[in-house]
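What follows is an incomplete set of chains from the complex, kept in their original frame.
A and B label the chains in the order they appear, each numbered from 1.
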Amino acid sequence: MVSRSLPSPVESKDRIPVAVLGATGVVGQRFVRRLATHPWFRVAALAASERSEGRRYDEACAWRLPGEPYAGLGALRLVAADPAACAAAVAFSALDRAVAEQVEPRFAAAGATVFSNASAFRMADDVPLVVPEVNADHLALLEVQRTRRGWPGGIVCNPNCTATVLVTALAPLEQAFGIQEIFLASYQAASGAGYPGVASLDLLGNVVPHIRDEEEKVAEEVPKLFGRRVDRAIVPAALRLSAACLRVPVVDGHTEAISVRLRTEATLEELAAAIVGFRGEPQRLALPSAPSPPVRLHVAPDRPQPRLDVDEGDGMTVHVGRLRPCALLGWKLVAMGSNVERGAAGASVLNAELALTGGWIPPS
Amino acid sequence: MVSRSLPSPVESKDRIPVAVLGATGVVGQRFVRRLATHPWFRVAALAASERSEGRRYDEACAWRLPGEPYAGLGALRLVAADPAACAAAVAFSALDRAVAEQVEPRFAAAGATVFSNASAFRMADDVPLVVPEVNADHLALLEVQRTRRGWPGGIVCNPNCTATVLVTALAPLEQAFGIQEIFLASYQAASGAGYPGVASLDLLGNVVPHIRDEEEKVAEEVPKLFGRRVDRAIVPAALRLSAACLRVPVVDGHTEAISVRLRTEATLEELAAAIVGFRGEPQRLALPSAPSPPVRLHVAPDRPQPRLDVDEGDGMTVHVGRLRPCALLGWKLVAMGSNVERGAAGASVLNAELALTGGWIPPS
C-alpha cells in the first residue's frame, strides 16, 4: 500500500467518516469526545445496542465526562452496530468482548478498518495488537489478515489498559537494553471496570485484591506487544512476567509498581537517559493524538500520582517515577497512565492515525 | 529467669503496672484502649510531651477511636516520659524515633522492660525484634542486652507495620518450606503515617508512590525477623527481598501483593495446608491478645479486603488470599493486616504478654 499524505487538519468535508460502536458507555463517550474535534476524522455514525437504536444520543446516554455534554453530538440518532447502518471507512469499537466477537468481523468484511478496544481478537495471530510507540511495524499483520480472511477492511486491536501502561513505560528500556523479566503490581482505577462497574460499597476506603482475567491478559499480551515481526508473523518476546492486579479507590489512572531484569547492564543514568530521550513513531510522524514526550520521567519521589498527572497530553502521556535499584531483578520504578485514554479510547485513535498515515486504511 | 504462672485474668490490684509513652497519638491511643481492659496489665501512667504534662488525658488528647472515649481513662493526669514519674514495670512506647532514642534507654536503665513500636533500636544486635508467631525465641537477646548494657530492664521492639504483616503472613511458608526470595508491593493505609499524617488533598482518590524510609525498613528488618538465634546472636536469614511501598486511600489495613521463592518444592495444597494449620507460640500459650488462627486463609478470590477484614481478632489476625503460582518466583498471594494493631499497638502488647509468660519481665 502507498502512504497517503494528509494535510493537518483537513477540511471538515474531507475528513474520513468514522463510526463509534458502543457509543454510550464509558469508553464510547471518550471515543466520541476525541473524535468530535479530530482533524482527520469525522463522526458519521454512533452505534449502540438495539434497545437504543433510533434514539438521540443525548437521550439514550448518560454523559459522564467533564466538559461539553455529548461533545456537541447529542442530536445524533443512534444506529445499529451494523455496517449497513454505518457509512464509515473506520470503526472504533468500545464493544464488550462477546458482542465484538460477532460485530467486528462484519465491519471488516464490509470494508471498514476496525480499531478495537475489545479483547476478542487481541491474541489472534493475524491481528495486530499495537501500541504505536512500541510496535508500529506490527500493523503489517493486516496484510496477512486481509489475505487469509478475505476482508477488504480489517481489525486492529489495542491491548488491555494495564498492559498498555506497562509496555509504554518500559518501551525505552526494552529498546535500549532489552527486558528479560517483569514483575508488576497494579493499583487500578475504578473506571477500568466500566459503568456501573465496581459498587461504591466495595471500593470506598478499600482495596479489592482481584480483577477478573486481568493478570492473564497482561501475561499473554505483553510478549506479543514486545514480539518481533518475522516475515508475516509475530514471534513473542522471550520474557517472563508475573502480574498482581488489584483495584484501589481512584477514578482514573492505573498506577503500576514494576521491577525489571534487563538483558544488558546499565547505570541509573543510562536508564534515565533512555527514558528522557525516547520518541516513538507517533512522535516522529507528529500524529494528532501523540503526546510529547510519550513517557515523562519524574524525579520528585512522590510522583507520578494519578490525580495530578493522569490528564497530561490529553491522557496519552505515560509517567515513570521512582527509578531505583531492585534487589531481585535489578531495577524498579513506578509507572502511571490513563486507563481510559492511553489504555482505551486514545489508544485506538492513535492506532487509527498511525494506520492512516501508513496507508493501511482503504477508503470506504 | 523462671517463668511465672499467671492466673487469667489476675485480680485488678495484682495486675502489673504499665506506662504508655506517647499516649496522645494514634498508636498511643490504641495502647491505652488495649491496656485499659487487659487481664494482666494495669495502666499506671500515661506519659506525653512536656507541653501536656499535668493535664487530664481527655483534655490534652483528641481521641480518634470508635468506642468509649479515652477508654475510660480520661481523668488520668499526663506525666513526663521519665521513669521517675512512671511507677511501672513495663513501658509501652509509641514515641517518635528521635525521642525514643533518648527516652527508652532511661526506662530500661531504671528497671522497666520497654516494648517499643519505635524504630530507634530495632536493628541493634542485642535488641530483640519480635513477632511472637515468627521468632519468639529471639527474646533471649534480652540477656545479652542486660549484660552488655547493665540494664536491669530492657528494650523489646516490634517491627515496622509493613514488615510485620509480611512476616506473619509468610511465617507458615517460612517454617514449612523456607523462603529464599520475596517480592513485595504494598497498598498502605493512611493511619500508618500517624496523625495528622497524610493531607487529604494528597490521598483522596489518589495513590502516593512513596513512603519515606519504608522500603529500607522492610529490607533490613525482615532478614532479622526470619533470622536464627545462634548462641547469643541472631544470624539474619539469607533471603533476597525487594519492596515497593505505596500509599492508598484506605484508613486502616495494609494490603500486600507478595511473591515468594521457596527453598523446597511444594504444591498449592501443601501451601494452603501449612497456612491453615499454622499456630505460633502465642496460640500455644493462649496469650490474651493472640488471635486464633493467627493467619486466616481466604478462598474467595476477592478477599482479603481491608474494610471487611481488618478488625478480625481485634486487629491481630493476618489475612492471606489469592494463593496462586507466580511465573517468576513460584508462588504469589495477597496479604492484609491491621497496621495499627498487628503492626503497632497490638504487636507490642503481644510481645509483652510473651515476655511476661516467659519470665522476661522483672517485677518493678
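Simple rule for what comes next: a residue touches a chain if its C-beta (ideal position, glycine included) is under 8 Å from a C-beta of that chain, and two chains touch if they have at least 3 such contacts.
What you see is a predicted model, and the numbers here were worked out from it, not measured in a lab.
This structure file defines a homomeric complex of 4 copies, of which 2 are shown in place.
One rule holds in what follows: only the chains that are shown with their structure count from here on.
Averaged C-alpha coordinates give centres for subunit A and subunit B that are 44 Å from one another. By the touch rule above, subunit A contacts subunit B in their complex via residues 181, 183, 185, 187, 202, 204-210, 219, 240-242, 244, 246, 248-251, 255, 257, 259, 301-308, 321-322, 326-329, 332, 334, 336.
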